[in-house]
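Just one protein chain is left out here, and the rest sit where they should.
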Amino acid sequence: MSSAYLPETKLDLFSVPIFSRTTIGTAIFRSAAFFLAGVVFLIVAYVLSEGWRGLTPGFIFTRAGGSNGEGMFDPEHSGVFDMVVGTVLLVFLMTILVMPVGIITGIFLNEFADSRSWTSRIIRSSINNLAGVPSIIFGLFGLGLFVLTIGSGIDAYILQTKNPVWGKPSLIWAALTLAVLTLPVVVVSTEQALRAVPTSIRDAALGMGATKLQTLWKIVLPQASAGILTGGILAVSRGAGEVAPIMFTGAVYYMKNLPQGLTDPFMELGYHVYNMATQSINIDQVRPLLFSTVTTLLLLTFLLNAVAIFARARVRRRLQNLQHD
Amino acid sequence: MSTPVQTYDADSGQAKSYTLASAPDETARQAALPPIIQVEHLSLFYGRHQALNDVTMQIPRQAVTAFIGPSGCGKSSLLRCFNRMNDFIPKTRVTGRVFFQNQDIYDQQINPIRLRRYIGMVFQRSNPFPQSIFDNVAFGLRLHRLGTPQEIGQQVEICLQKVGLWEEVKDRLKMNAVNLSGGQQQRLCLARAISINPQVLLMDEPASALDPVATAKIEELILNLKQDYTIVIVTHNMQQAGRVSDYTAFFYMGQLVEFDAKENIFSSPKEEATEAYINGRFG
Partner (left out) sequence: MNPTTTSLPELSRGTVLGFVPPQELEKELSVTLYERPGSYLENAIIRGITLISYSAIAAVLLIFIFIAKESLPVLLQQTDNSRSGLTMKPEDAVNKSPAELAVFLQLTESQVARLSPDVLQQLIVSRNEELKAGNSPDSKLNTTTWGMMFLPYQWEGYNMPVFIWQPIGNIEKYNVIPLIFGSLKITFIALLFAMPLSLMAATYVSQLARPETREVIKPFIELLAGVPSVVLGFLGLTGLSVLLGPLHIFDSHYTPLNALVAGMALALAVIPVIFTIAEDAITAVPVTHKRAALAIGATNWHATMRVVVPAAMPGIFAAVVLGFARAIGETMVVLLASGNAATLDLSIFQSARTLTATIAAELNEAAQDSAHYHILFFIGTMLFFITFLGNILADIILQRLKSRLEGSTAAEAHRLAEQAETQLGSSVV
């Protein structure tokens, strides 16, 4: 085609059609994104607006049953102290259990295993699967393995008692169940944090005659520690919000005393929300209590998430600086 | 031909000038010494891919040996064989032998970790640890438990002087090394590599990511350091090989095509392929 055949037209570089596929399509997609962000905002605003008034120090530090245990659903006298204590103990134990295993697995996958080897492929796909197993299945698993097999086994063969001590739902079994559930969160975050440490500085240490472990300990881990910590926070936040796995493994409807040891069951914020929402006779009456409890739970998980997101952003920024220079 | 070079006196910290002996004399002196690394029929495989094919050569002592050749011909692979950094790449296989000071470094009994204490390495991209300048240079000394803290402090200073970085950083030794400029970082890496006084320094395209001024500084340092260390440098920049090396080896497709004193390689190559490469006809 030579230019002789081109018709004489003026180049139009300026007009932007208002109604084209481009503009309409983009507008639709944009509204979907903004709609979702708006929904999140609304949810948080709704819960906070309904619940913030009840969220007083008195509410947090008052025992669940008021003074005598009768008024668990009584918005005037009941607090969430038992649930807060139970939740905090639960996630604390869970963190202690999951962090070492998760971090070590992340280290293995990223530092020691050949990513193409079968070992690392199977471990990686196990992690992905673990992340996708429904949380209620973890509840069944925890009941079957921890409570009924290990716990009952301890009672029968070591303590030799008929009264269940370990063989009943309790803090330790719920924490273990949640630890298995949050393992992928920690592993994935650890791997991400390690991957962000440039290979070149590992080479530098190895090239100076450091062993792999020395390189890991002296060079890599100090760099990755913030990212790994983020993983821990995310795991805590995830664990604090899960109800289904602890329904059969440790959380109970009501307890007169705070848990005294690892083998005691406990009350928990999320499970309590479920109980109040389904078991109360007059839902309108417990509504303020319910919203304040939900607000407590939401603030707890959001606070943890916000810390994690903030920490991750800082790590990312530092890494970017690292790569620019 | 004599090259005036600036360097520092370790004891007084004062600048001194030297004249390096002219090149032909140098080569003669080096040739008289026994080689420090001997490579015998070395082949290297990455999985099924053969990266080096039956390489036999001797690296002369206290000289600069340059590896040149088109990208992918196996220069870096050979270099990494010298301190067994290839061990970290999964599924690599080595046949043939490499002797370092008459020790077969691919012997089963050899501890490659120990080997790297004697054969240091500088990489293509500067890779300072994200720690203070001081800690970077002290890393190897602490790692191998060489010297008291006080001695380490002195050694750090000496090494930074040797690479001409001392004046630039002496007031901010605690600063994070990643805040240095690219050229400074690479010199810091050099200081870190020589801090434990290795016998051999391996450099894999140490200046390829630097600007011309920083490159010139690194080249000057190489000329300076060869008095103390045997240096093997990989470069894809022929002018650089011409400027810094005493001996030059030309590789092509995993094979050593020609290895000779620099003058011979550049002025009267024996192989056609070498000539073609040097004249820029491929690469």
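Letters A and B mark the chains in the order given here, with residues in each chain numbered from 1 onward.
As a working rule, contacts are C-beta pairs under 8 Å (C-beta built on N, C-alpha and C of every residue); 3 or more make two chains touch, one makes a residue touch a chain.
Keep in mind it's a predicted model, so treat the numbers as computed, not measured.
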item	value
Touching residue (missing chain; options A:91, A:267 or A:290)	A:290
Option touching the unshown chain, where B:37, B:98, B:121 or B:158 are the choices	B:158
On chain B, residues whose C-beta touches the chain left out of the figure	4, 7, 9-10, 16-19, 46-47, 49, 71-72, 100-103, 105, 109-111, 114-115, 117-118, 124-125, 140-141, 144, 146-147, 151-152, 155, 158, 162, 195-197, 199, 205, 207-212, 215, 224, 227-228, 236-237
Missing-chain contacts mapped onto chain A	21-23, 25-26, 28-30, 32-37, 39-41, 43-44, 46-47, 100-101, 104-105, 107-109, 112-113, 116, 119, 122-123, 125-141, 143-145, 148-149, 180, 183-184, 187, 211-213, 237, 240-244, 247-248, 270-271, 273-274, 277-278, 283, 287, 290, 294, 297-298, 301-302, 304-305, 309
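Rule of thumb we're sticking to: only the chains that are shown with their structure count from here on.
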item	value
Interface residues, chain A side, partner chain B - complex	114, 116-117, 198, 200-201, 203-211, 214, 218-219, 223, 321-322, 325
Residue ranges of chain B in contact with chain A within the complex	83, 85, 88, 90-91, 113-117, 120-121, 123, 125, 127-130, 139-140, 143-144, 178-182, 185, 189, 192-193, 196
